[in-house]
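Missing here: one protein chain of the complex. Every other protein chain is in place.
Our next item is chain A:
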Amino acid sequence: MSGVVIYYSKSLCTKNQECGILFVRDLKSPALIPTQGKPILQGRPNWHLCRLFSAMTQVVPPILSVTPSRALVDEKFKVLVENLPPGYPVTVRSLHNSEDKHDWEAYGHYVSDHSGVVSVSEDLSYGGTYTGKEPMGLLWSMRPVPGSRPGLRLRKMNVCTPMLVTISVHSGHEGFRDQAPLASVLTERWYMAPGIQRITINEQGVQGTLFIPPGPGPFPGLLDMWGGGGGLLEYRAALLASHGYVSLALDYLGFDQESENLELKYFETAFNIIKDHPQVMSDRVGIFGLSLGSLVAVTLAAYSTIIKPCCIVCISSNHYYPAQGSTVASRFEGVTRQLYKARVNEDNQVIWKGVGLEFITDPSNIAEVGRINCPTLLVNGCDDQNWPTVETAEDVARLMREAGKEHLLSRLAYPDTGHLIEPPFSPHFRATTFVIHSSKEKVLLLWGGKTKPHSDAQEDSWRKILSFLQFHLYCGPCLKAKI
């Protein structure tokens, strides 16, 4: 039979599966084949067609939808599966093939409700890479598929294209990967909103990428810096531009340049490139840094006589600024040279926190943060194993209080959160391979954090960072303390 039509009486249907099937009709012939119960004559008025099934050879699959199907990386989505049998166990899975050709996945085990629906935003996951009610678990709990190389990190290098994630639904819980999915859809996650201009910057010795939001402007600006891994990472600057800031992702360790470039002058020049841009409000330029980048932010705010940031955001704060060494790079190198002292745990992961703690206990090694004159936001993870960021934040608070600047400081500290506090829904990286810039040595660095609390911290801190930036860069006059 190529297809059958099943007629059955609605009144004979019980709540779930067992339905009173009265006829089977082969689509190829008009004959009605009675199966059980009394055969019913056509045309009887109380008879009506309840459901049509195409059986055996072709079963119509469940309907999977992801809304919106195209979104910014910090926007939430709703994953919905419909048309399943009721009480049916399924696994909803996400799969992403990264730019460096590794497969990342996340999955949750669900059971459909009485109407055959699984709603990832509302239902509980009973297991998988995340549990409980987690609308975005399919993204933040992603990890390399079994069999992948250890120490991988997921970072998008080309921000002009979206991150493509395939969301699929599979039958059952255990062994779900053994069968083909019941349905799958593709969703796009973008760092760049439509209309954003991306411009390569290579002027006055400064190298980076500038992102300009659409519209006439003028806009506030941001200087965006990552950490000691070097290279040019554009994704956060692109995302900030999508929120209305002219953002410059600055390359300050990744290119072969003389180290003189990495004294304050390099950063001041970069800051001024933004400030002097015709579409930027020159008194509304801030600085955003993570890890070593936050050290740059803090030292610029404290020491620069040329530039005055409107506000600074420091993720995984660092205020290590020894007197020896004239540039940021040479100071950082001082640290890396001591890192042989770092503890290595039983998983062969290197913990730099202890070494850092030793450095910052010496007050002559600390930046004079009491000189900072602009609103400052520090965001740290309490389980940071890479740098003593919590102790740093405490120290910064103390020094700013002593200088009468405490009113400028805001702090966010998240329990069980590690060093790499990324934009929301990015996967958590507890330990990844890291290439030390100066020596080119590869180590497995422990960043810290437990996946669920770390992901919550990423989501919460991003919202608060955007709110901080909007408050200081978009609203009201710039809060500049008079000297």
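We adopt the following convention: a contact is a pair of C-beta atoms (placed from the backbone, for glycine too) under 8 Å apart; a residue touches a chain by one contact, two chains touch by 3 or more; residues count from 1.
Operating definition for what follows: contacts and distances are computed from a predicted model.
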Undepicted complex member, UniProt protein name, chosen from "Acyl-CoA thioesterase 19", "Trafficking protein particle complex subunit 2-like protein", "DNA-directed RNA polymerase III subunit RPC7 isoform X2" or "Prolactin receptor": "Acyl-CoA thioesterase 19"
Candidates A:Trp104, A:Phe219, A:Tyr266 or A:Trp352 - the one touching the absent chain: A:Phe219
Given A:Leu164, A:Ile306, A:Val344 or A:Val435, the one touching the chain that is not displayed: A:Leu164
Among A:Gly127, A:Gly195, A:Gly354 or A:Pro415, residue touching the chain not depicted: A:Gly195
Missing-partner contacts on chain A, residue numbers: 2-4, 6, 17-19, 21, 24, 27, 35-36, 43, 48, 51-56, 58-65, 67-72, 75, 82-86, 88, 115-116, 164, 166, 168, 180-188, 190, 193-195, 213-216, 218-220, 242, 244, 281-284, 470, 474-478
